[in-house]
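The other protein chains are all here in position, but one chain of the complex has been omitted.
To keep things simple, chains are lettered A and B as they appear, and every chain counts its residues starting from 1.
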Amino acid sequence: MSGKTATAPTTYSPSPTQKKRQPIFKDVDWIRPDGRGFHQCRPAFLRTGAVNAAAGSAYAEFGNTKVIVSVFGPRESKKAMMYSDIGRLNCNVSYTTFATPVRGQGSDHKEFSSMLHKALEGAIILESFPKTTVDVFALVLESGGSDLPVVISCASLALADAGIMMYDLVTSVSVSCLGANLVIDPISEEESYQDGSLLITCMPSRNEVTQLTLTGEWSTPKIHEAVELCLDACSKLGDVMRSCLKEAASASQE
Amino acid sequence: MVGLSIGEKHFIQGGIAQDIRTDGRKRLTYRPISVETGVIPQANGSARVRMGATDVIASVKAELGKPTPLQPDKGKVAIYVDCSPVAAPMFERRGGEELATELSVALQKCLLGGKSGAGAGIDLSSLMVIEGKICWDLYIDCLVISSDGNLLDTLGAAIKAALSNTGVPKVHVAMGPSGDEQPEVDISDEEFLQFDTTGVPVIVTLTKIGRHYIVDATSEEESQMSSAVSISVNRHGHICGLTKRGGSGLDPSVILDMVSVAKHVSEQLINKLDSEIAAAEAYEVES
């Protein structure tokens, strides 16, 4: 479409349109755009207590991916809900309009809310708050790739900050398959060229997987390799999250 | 929710532990599968698949559309699932919607592959008519008529059957004078291109009950599950998609074991489905 035919109120972003697939990803040896090794995660920055108005909250920054998660409750369930002797979990993930390079693209991720729910429900002791609801709301401030895993890990940190009983922290990591290589914790650019992806959500201390999804074509040895890679990263992330919680707790005691 | 007494629950669980289920099947045996093709004359392709009492219809409609600027050399496929309130009491009012979205997303993940299109069961580039201008948009609509468990596998099988029943009309392109305008096309009424479905994977759902897992669970059995893993496998034994349902966690080694079991089961299922589809097609031509 040429710019002349566009009617007055429509606008477009002046950033150059998507470049062709970079052949570099096909090679066996290439350097990731941010200079990391294939099996190296981005540095993670985590803080609890980002939002004062919430019962618990956490902020996570993995490279350019920045999310805030607030937890409200346990509070009264909506009127329409029937009596339930276990608690309910309600999840929502939304994007800011400026989260993506092109304005307002973040709304394509409708399934994220239900995936966050599935990832967390197995870890929360719902019996500990009967008749009530815990709301977990996430806002992606900036999308820099691997958004859903970051949201999930950040949400479990926020739940811990809110004092919701859990069997274990939930950590999540994804890998992308690019040509012959597996790259962990992919950034947006890598995700847009990926041939397949595997996302694992697990409870590291219990060595249990609460959620996993896989897209693209995989051979069995590749799945084994990817699962191992993810689980290893998940347990490391779990340590980082644990020390973040410990720091917050010792700071509040002083 | 299926209301079961404690005795019934024990019966189901005990049966599965001893490898003989309430309907006499083994843990890794499917219910009888029946396939009927061409059930909706208006659609480009359609099929009705029954597994036991689970009954679904899938229809494929092809329309000419414009490819997205990001993928100018590919057509588009959209998969929608509708859970009819007729199928089960829990689908009444808004109950079916949530399940329908979940199934649609799971089917898309299993059939459409990764972002770059690798591992896609449906070859999107074969839907191309003119690069960047015209492509075929496939609308795959599924309707659940009766639900007795194992919906995802049945829907996957129905889509596979419907796609192999699909004929996309041949398009003759009359190139316009300038490259800028939409070229004129002539859609043939007589010539159809058969859709290639060799790459379409089958979905195998393994439902974990107690310490064992079973295929093709009925809704009674599903009510006892702790978790279920749906794995889509293509003819080459490659995994094309994987999703997990159910709250409780699984040990990673169990998941990897499930993957290898699913690979084994899928071979039989693909052969069974192929012969059923071929028989259905032959029957349709005869009648």
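Definition applied: contacts are C-beta pairs under 8 Å (C-beta built on N, C-alpha and C of every residue); 3 or more make two chains touch, one makes a residue touch a chain.
By definition in this document, contacts and distances are computed from a predicted model.
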| item | value |
| --- | --- |
| Listed names "Ribosomal RNA-processing protein 43", "Vacuolar fusion protein MON1 homolog", "Trafficking protein particle complex subunit" or "UBC core domain-containing protein", with the criterion being the UniProt name of the chain not displayed | "Ribosomal RNA-processing protein 43" |
| Among shown chains, those touching the left-out chain | A |
| Touching residues on chain A - with respect to the absent chain | 2-4, 6-16, 50-54, 57, 64, 68-70, 72, 75, 92, 94, 96-101, 103, 135, 137-139, 141-143 |
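Note that only the chains that are shown with their structure count from here on.
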| item | value |
| --- | --- |
| Separation of chain A from chain B, taking each centre as the mean of its C-alpha atoms, in whole Å | 28 |
| Contact set on chain A toward chain B in their complex | 2, 17-18, 21, 110-111, 114, 118, 121-123, 177, 191-198, 202-203, 206-220, 223-224, 227, 231 |
| Footprint of chain A on chain B - complex, ascending | 69-70, 98, 101-102, 105, 109, 113-116, 118-119, 180, 234, 237-252, 255-256, 259-260, 263 |
